[in-house]
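Yeah, one chain of the complex is gone here, protein chain that is, but the others are all in their spots.
Note that the chains are named A and B in the order they appear, and that numbering of residues resets to 1 at the start of each chain.
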Amino acid sequence: MSGVTVFGLAAAAAVGLGLYGLITNPQPLRKIIAFNLLGSGVFLLFGVVGRRGAAAGIGNDPVPQALVITGVVVAFSATALAIALLLRLLQTAGSTTLSSGAPPGAGSDPSGG
Amino acid sequence: MSFIGDMVTVAAVSAGAFFFLAGTVGLLRFPDTLTRLHALTKADNLGLGLVVLGLLPQTESLRDGAKLVSIWLLGLLAGATVSQLIARTARQNETAG
Partner (left out) sequence: MSIATVFEIVLAAVVMGLGIWTIAVRETYSATVGFVAYGLLVALIWVRLDAVDVALTEAAIGGGLGGVLLLGAAARLRDADAMAAEAPGRAMRASAAALSILTATALAGAVLLLPDPAPTLAPAAVANAWATSLANPVTNVLMAFRAMDTMLEKVVLLLAIIGVWSLASDAAWGGRPGPRHEADPYGVLVFLARLLPPIGIVVGIYLLWTGANHPGGAFQGGAILASMWLLAIMAGLTDTPPVSSRWLRLILIAGPALFLAVGLGGLWFGAAFLAYPAAQAKPLILGIEVAMILTIAATLGLLLAGVPERSSRR
């Protein structure tokens, strides 16, 4: 069992953990964190595949590395957009619950938007 | 020469790891924020400094060594600033609450 395989198994576990947290945690911020955990597990799987493709004097296949770098930046921007939505929801509705039972307009929105 | 360098590395990095361990134990066991900060700064300054000192014999050029030392200095700067800010907020919360 080499180190790379251990990392691959840890990545698979991270994907499972992230999926569980995304489904069961009721608060949106925890869902966002779990989603990021899921994403990092997927990126680690890319890294494991790349590490096994080490050849021609490079330690890790550069194509999966480039895909993961792109993925990290895109995941960050998606998280930023999600958090902006979440904070705006807090501002307009007064709570961050996603269930439809919350009374609309329960919070104050002084800027009238 | 390289044998002495390796001995210095092993000794210094082990000492640095010991300080990190002590800092973590302090973080977990001390009762309040200010004492925990005290423990953490020991890990930051001494532990990181000893690890960097231990890695210096392994570098190949003076420039790599200078980069390592500058990492330690930046870590010191960030740690000192953050500790002061956390401590001031903790003190304000203490007197307010």
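We take it that a residue touches a chain if its C-beta (ideal position, glycine included) is under 8 Å from a C-beta of that chain, and two chains touch if they have at least 3 such contacts.
The structure displayed is predicted, hence computed values, not measured ones.
Every shown chain touched by the omitted chain in the complete complex is listed here: A, B.
Residues of chain B that touch the chain left out of view are 74, 77-78, 80-81, 84-85. Residue positions on chain A in contact with the hidden chain: 1-21, 23-27, 29-30, 32-34, 36-37, 40, 43-45, 47-63, 65-70, 72-81, 83-88, 90, 95-99, 109, 111-113, in rising order.
In the analysis below, only the chains that are shown with their structure count from here on.
We define each chain's centre as the mean of its Cα atoms; on that basis chain A and chain B are separated by 31 Å.
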